[in-house]
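Of the protein chains in this complex, all but one are displayed in their positions.
A, B and C label the chains in the order they appear, each numbered from 1.
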Amino acid sequence: MSHEDQTRRRLRLGMVGGGPGAFIGGVHRIAARLDDHYELVAGAFASDPQRSQSAAADLHVEPDRAYPDYRSMAAGESRRVDGIDVVAIVTPNHLHFDIAKCFLEAGIHVICDKPMTTTLEDAEALAALVERSGRFFGLTHNYTGYSLVRQARDMVMAGELGDLRVVQVEYPQDWLATPLEASGVKQAEWRTDPQRSGPAGCLGDIGTHAYHLARFVTGLEVESLAADMHAFVAGRVLDDNVHMMLRFKGGARGMLWSSQVAPGNENGLKLRVYGSRGGLEWLQSDPNRLFHSPQGQQPRVLTRNGPGLNDAAMAAVRIPPGHPEGYLEAFAQLYSDFAERICALNEGREADPLTLSVPGVTDGVDGLRFITRALESSTAGGAWVTFSAGCHDAE
Amino acid sequence: MSHEDQTRRRLRLGMVGGGPGAFIGGVHRIAARLDDHYELVAGAFASDPQRSQSAAADLHVEPDRAYPDYRSMAAGESRRVDGIDVVAIVTPNHLHFDIAKCFLEAGIHVICDKPMTTTLEDAEALAALVERSGRFFGLTHNYTGYSLVRQARDMVMAGELGDLRVVQVEYPQDWLATPLEASGVKQAEWRTDPQRSGPAGCLGDIGTHAYHLARFVTGLEVESLAADMHAFVAGRVLDDNVHMMLRFKGGARGMLWSSQVAPGNENGLKLRVYGSRGGLEWLQSDPNRLFHSPQGQQPRVLTRNGPGLNDAAMAAVRIPPGHPEGYLEAFAQLYSDFAERICALNEGREADPLTLSVPGVTDGVDGLRFITRALESSTAGGAWVTFSAGCHDAE
Amino acid sequence: MSHEDQTRRRLRLGMVGGGPGAFIGGVHRIAARLDDHYELVAGAFASDPQRSQSAAADLHVEPDRAYPDYRSMAAGESRRVDGIDVVAIVTPNHLHFDIAKCFLEAGIHVICDKPMTTTLEDAEALAALVERSGRFFGLTHNYTGYSLVRQARDMVMAGELGDLRVVQVEYPQDWLATPLEASGVKQAEWRTDPQRSGPAGCLGDIGTHAYHLARFVTGLEVESLAADMHAFVAGRVLDDNVHMMLRFKGGARGMLWSSQVAPGNENGLKLRVYGSRGGLEWLQSDPNRLFHSPQGQQPRVLTRNGPGLNDAAMAAVRIPPGHPEGYLEAFAQLYSDFAERICALNEGREADPLTLSVPGVTDGVDGLRFITRALESSTAGGAWVTFSAGCHDAE
Partner (left out) sequence: MSHEDQTRRRLRLGMVGGGPGAFIGGVHRIAARLDDHYELVAGAFASDPQRSQSAAADLHVEPDRAYPDYRSMAAGESRRVDGIDVVAIVTPNHLHFDIAKCFLEAGIHVICDKPMTTTLEDAEALAALVERSGRFFGLTHNYTGYSLVRQARDMVMAGELGDLRVVQVEYPQDWLATPLEASGVKQAEWRTDPQRSGPAGCLGDIGTHAYHLARFVTGLEVESLAADMHAFVAGRVLDDNVHMMLRFKGGARGMLWSSQVAPGNENGLKLRVYGSRGGLEWLQSDPNRLFHSPQGQQPRVLTRNGPGLNDAAMAAVRIPPGHPEGYLEAFAQLYSDFAERICALNEGREADPLTLSVPGVTDGVDGLRFITRALESSTAGGAWVTFSAGCHDAE
C-alpha cells in the first residue's frame, strides 16, 4: 500500500464538468481519492450555476469554490494561496480545448479526458501551449493504468516477444445497438452528437482507447491505415462501428475493431500482440490475468501481483493476487502517477521513472491524428492513407 | 455515482492497527475513501508510538490525533467535539475484543475485521456489549459487498432456486504452501501464530469467509458439521487446510473447503448453490459475472450492472457493465452501507432497507460458533457435531 | 494417426446389451470403431430376441450371430473358428457379473462397463475368475483415456507436484434434478432402480468415476472415508447426491462430491491435485487443457498434443493441438489400449508399456470396495470408516 505515503501533501484538485447525470466525472473523483493523493476543493461542475452549487455541496466542496463557469474558476483559483494545483476536465469533448487552454494560461496543471480535442489542429495547438506553459498535462487513457498492461508493455520493450508482427485490438460495446440517444439518455445524446463529440462517434469514444492501448503496449507507430466506418442505427449521424487495417513502421500489421452495436459486449477491450518469439493477450473484462505464449512453449498465465512480474507492473498494484482490481484502480493509477509527476515538477526534481509513460499531450495529438486519418480513409471509401502526413497537417 | 451524495458530512474515522507492513489496514482506508463517506482523522496505527506517529504523517492524520495506544485514543477522541464517529479495528484477531469493548464503552461506533474474536465466549460477550451500547457494530465480511453476491442472495430469498439442496463453498489459496512464516513475512507470522490468530489458522482466516458467504447468500443455518483440519507444512501449529461436510436445517447439505496450501489458487473463493429449480455459481476472481442455471433451461450469465438485476445488486455498483469492479469496491460497499447505518442511528431514523443485511455482531458470534464447532469436530477425529449446542456454549 | 496400423487384424468384437434406447452401447461401438482395431460381428443386444435381431441388422451384424441371450452367444461364438475375440458388456450393472463369468469361462476376453458388479463379494469373485482364466479384463473407466489425464498421472508419478497433500474431485450432473424416472426415460429408470443399479445410485454411476480418476492420477490409496449420501428428489430410493471426505495413506486428504441434482452441471467431472511443489487442475468439459501451477511460478496451460507433454499423453492423441478431441476419443483410447493388451496376450508377448495402466479387474474390486465403504459410512450417519477392512470383507 505504498501509494498512500508517496506524497506529503494531498494535491488540491478542481474539476470542470462532472455534475449530476455525468458518468466520467464521478470516475475521476473516485480515481483521485482512491490512493489519497488529491482532495477535491473546487469545481465548475455544470453549465448551470445552481446545479454546480448543488453538486459542490454533495461533493463536500465549499460554496465559495463552486464556480458558475470554468473561466471564473481559473481566475478565482489562481488568485488563492490555497488555489488548486491541478484541474480535471471531464466535459464533453468539444469543450476540452478551451478549458485546458484557460487553466494552462492560469498556470494550473491539467488532467484531461480523451479524446483531447475535436480537431487535429486544436490538438497541435494545445501541445504547443503545454510546451510553453511548463505545466503538466495528463490525458486519461485509463487502460494504461492496469498493472498487467504495463507488464505487457515492458515485456515487449524488453524484446520478450521478438520482432513484432501482428497486432489485433478491439473494443466492442453493445449499449448503442438501439437508438438510445432518442430516449433521453444523456450519455448517449452527447456521444452521438457531432456538435459535442466532434466528427467521430464510436471512433473517438472507444476506438481511440483501442488505438492508444496498442500504441502504448507495442510502441509501434502507424505508417498507413484503411478504415471502414459506418452508422448502423437508423438516423445516427456518427459512426457506431469501425473496421480498420493498420500497417506499422517496421513491418508489423494490425487490425482494429471498435463497435457500439455488438450485442453481448459490454466493454470488451482486448489486445493481442504477436511477435517472432511469442504472443500476449489481455482483456479488460478480465484484467488481472495476462496470457503469455512463448513460441513453442506452454502458455503462461501472469496474474496481477503474481510471480515473475516486472517493476512497472508491481508499481501498479494495491492488493494481493487473486483479489481482483478493476477499472477504478487502473484509473486511480493514472491519477497517482500524475500526482508524482506534478509533485516532481513542482519540486524541480526528476519524477519516478515508472511514471514517465503516462499518457500526455503527445498522445493526445497522436490520437487526433488517428481520428483524422481514419475519417479521411473512410470518407475515401476505405482507401489506404498515410498516417504521418496528410491533407490536414504537414509534419 | 449516487454513493457520493448519500451523506452530507463525511464521518470521522479512526483506526486501530494498520501501520507499516500491515495489509488489511490499507484496504480499510481505501474502502473508507472510495465512496467519500469518511475521512481518516485519528489512529493508533502501531504498538510502537513512534511508528504510529510516522504512519499518521503518511496518512495525513494530525500529530495530536496519532495515539500511542487504543485506550488513550478512545479516551482522547471521546473528549473532542470533533471526535471520531467510528473506529476501524484492523489488528490481529486476539486484540479485537478488548479494543471493540473499549470504543463501544466510549460511545463510539465500531467497524471490526473478522474473525470477530478468538473465542465464542468473547464473541457472545461482545454481542451483549453491543446490544447494551446502542452503537453500530459492522463486521467486514467484505465479500458480501459484491453486487452479484447480493443479487444471488435476493434470488435465493425470492425462491428463484426453489428448495435449496446442495451448497458447495470453497476458499483455496496457495501463499502458505511453503513455511513462509519462517522467513520473516509479517502477514504469515501472525496468521500462523495461535497467540495472535486464535486456535484456528486457515479456518479462521478464510474458512470463516467461505462459511459466512454461504450463510449470507442461502440464509441456511447449519444443523451439524464434520470437519477434517490439518497442517500440511512441517512445523506449522495451526491448520492450513480444512475439509468439512455440512448439514443444514431444512435438509440441504453442503461441503466447505478452505486451504492455504493449494498451488495455483490465489484467492479462489467460490460459491455454488443448487435448489430444486436452479443453480447459481459465483467466483471471487471473476466477480462481475454470476451464472444462473434454471433447471432445464439455458444457463444465463448475469453481469454486474447488466440486464435484469434486482435492487440489492443495483445499489452496489459504481460504473457501467463490462468495466470490472473488484475487491476494493466490494469492501467500499460495506463501508458505504455502514455509513448509512451509522448516520441513520445518529439521526434516529430508519436506515435504507438495502443496508440491513450488512454483517454485524450476530454474524461475528455465528462465525465463532462455526470455528468452535469445526475445532471440536476435527479434534474428535472428524466426527459430526451439532452446531447450535455444544460443550462450549449452552443455547 | 499411428493408431490405425498398430494391429494387423481387427479384433472380432461381440456385445451384450446396447440395443435400442441404450446409451452406453452406442458409445462402446463408436469407441471400438474409431481407431479401427475392432469389427463388431456378434451380439445379444436385447433381452427380447426379436429386438436383438433387429438391432443386429442395423449394426451390420449377420443374422446368425444375433443371439437371443448371452449364454447362447458365449456358446455359439466359442464354437466358431472365427468366433469373437472379446465381448463388450454394456448391460445394466446387476447383469455384469454373470455375463462376464460366462464369457471368461468360454475363454473369451472381456471388456466391461462400470461399476463392475453390484457387490464387493461378486467383484472379488470375478477378480479370482479373471486370474484363473488368463483372459484379459478391461473396465471402461473411460476418463482415463484422455491424453491430459495420462499427462497428469505421469507428472504426479514423476514427482512434479512433490508430496501430495490435497485431492479435490467432483462429478456434478443435473439430469436427475427432477423425477425423470417417473416419466418413462429408460436411462433414468434403471439407474434409479436398486434392482438393476445395485445399492448405490449416483455413487455407483458417477461417484465411482470420480473416485477412480483420483486414484488413477494420484496413485493414492484411501485409508478412511466419511460419506454423507442423500436422495433429494421425493420418492427416489437411491442416492442422488454424495458428499465425502477422504484420508489417504501417506497423509493426503481429499473431498469427493458427486451429484445428479446440481442444475447447470451437465457432466462436470473435475479433478484438482495439490502437492508441496505444485498443483494440477483438469475438467472433463474442457479436456484439451491441463492447468499446471508450479508453486511460486506462473501457471502453465498444457494443451493436448501441445509443447512439453510426456510419452503417455502423446500416445493418446489423434489430431493436432487446438482441434478438440472429446469423450468418444478418450473412450476409443481405452479400446485401442485394450486391443494392444489382448493382442499381446494372444501373441504371448509383452504389451506396450503405455497400455499397462488401463483399468482392469483390480480397479473394479477397488471401485466396489469404495461403494461398499461409502454406503457403510452413510448408513452410520456419515461416520468415518476404514477403507481396507470392514464388516463386508476381511482382507
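Here is the rule we go by: a residue touches a chain if its C-beta (ideal position, glycine included) is under 8 Å from a C-beta of that chain, and two chains touch if they have at least 3 such contacts.
Small disclaimer: the values here were computed from a predicted structure and weren't measured.
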item: Given C:107, C:159, C:194 or C:326, the one touching the chain that is not displayed; value: C:326
item: Which residue of C:17, C:254 or C:268 touches the chain not shown here; value: C:268
item: Option touching the unshown chain, where A:259, A:305 or A:355 are the choices; value: A:259
item: Per the touch definition above, residue among A:13, A:226 or A:342 touching the missing chain; value: A:226
item: Touch criterion as defined above, residue of A:50, A:72, A:178 or A:346 at the omitted chain; value: A:178
item: Interface residues of chain C (partner: the chain not displayed); value: 1, 4-5, 8, 10, 23, 25-27, 29-30, 33-36, 57-60, 173, 175, 265-268, 284-288, 303, 306, 318-329
item: Interface with the unshown chain - residue positions in chain A; value: 165-166, 168, 170, 174, 177-178, 226, 228, 230, 232, 241, 243-245, 247, 251, 253-255, 257, 259, 261-265, 272, 274-279, 281, 291-296, 299, 381-384
item: Those residues of chain B which, in the complete complex, touch the missing chain; value: 292, 296-303, 306-308
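Rule of thumb we're sticking to: only the chains that are shown with their structure count from here on.
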item: Distance from the mean Cα position of chain B to that of chain A, given in whole angstrom; value: 35
item: Chain centre separation (chain B, chain C; CA means) in Å; value: 43
item: Two or more partner chains touched - positions in chain B; value: 265
